[in-house]
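FYI, not all chains are in this one, though none of them got moved.
Residue numbering begins at 1 within each chain, and the chains themselves are lettered A and B in the order written.
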Amino acid sequence: MKKVRINGSEETVRAETVAELLRECGLEERARGLAVAVNRVVVHRQEWARARLAEGDRVEIIRLSVGG
Amino acid sequence: MDGQTNGAPSGDRLEIAGVALRSRLFMGTAGYPNQQVLTAALEAGGAEVVTAAIRRISLDAYGGSLLDVLGDRYRLLPNTSGCTTVQDAVLTAQLAREAIGTSWVKLELIGDRETLYPDAEQLVTAAEALVRDGFVVLPYCTDDPVLCRRLEDVGCAAVMPLGSPIGSGMGILNPYNLELICSRAGVPVILDAGIGTASDVVLAMELGCSGVLLNTAVAKAHDPVRMAAAMRHAVEAGIGARAAGRIPRRRYAEASSPQLGLIE
């Protein structure tokens, strides 16, 4: 268990990797169109499985929204 | 100033970064009453490129579906709306590329929360960084011809000067500057921000713009779908009128009907 900051909220998670984090957040199936940055660096989709999370990491999970 | 030297000659096909586009109307996707109206309006407007924002996942108003809804039918142009630093804008662009697999980005770098006018200095820095990183950069900028030239020089694929503040509906506050920008640009000029109604769009095209990006004018109109259709006609009217070569303005009247042969 570690504390990470996901989209601005402090969360305690079990996941060791980005891929596990997405699964833990229930985003696995909705993963098309998602992108992830850890500590302000983009983690490419193909690296999700091996990108490890550390205590205190700041994770951003974004997707396309309406916009002008 | 009748120069038509800009990258995408009026009347012909608009091309950005080597991609030929069939529509000169770029439409935003925010603020519609609902998704049905959004999709009907995009359809009525005949848009090919539509903009979208990058937001944290839980806030996605249409759930996970925006990409699904639009991704197959439109060329998505993610923006960096809301960003106020070079770092945020660059990261947002990179996330967008990752999320939807496009290297196109509408670069917004807000200099002022009140006016939502861009920050010219940071905009150039961010544009340079993104171009280096392989992006096709379309910067939302002021109507400053020096800035537009500079953005072109650092490799932007188009420039997107504002007509008036975002969402204001005040149209084109400085037609002179816009015409100047168009006459000197080597890349397409897409008017961005401030459109209120169809005549604003026509004027933009008549001044030499290669396209127009709008959102609020359609989304918040009383009848968005009808307004989108009007905007489509407006683009055609403007591009056609410019290509057709308007008559000069004269200060005195000139009869159209023959002046001889009157009865007595």
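Here, a residue touches a chain if its C-beta (ideal position, glycine included) is under 8 Å from a C-beta of that chain, and two chains touch if they have at least 3 such contacts.
All figures in this text were calculated on a predicted structure; none of them were measured in a lab.
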Expanding each displayed chain to its full copy number yields A x4, B x4
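Heads up, the rule we're going with is that only the chains that are shown with their structure count from here on.
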For the pair chain A and chain B, the C-alpha centroid-to-centroid distance in angstrom is 33
In the complex, the residues of chain B that touch chain A are 28-32, 38, 51-62, 64, 66-68, 71, 76, 78-79, 81, 87, 91, 94-100, 166, 215-216
Once bound in the complex, which stretches of chain A touch chain B?
7-8, 27, 30, 32-37, 40, 42, 44-45, 60-68
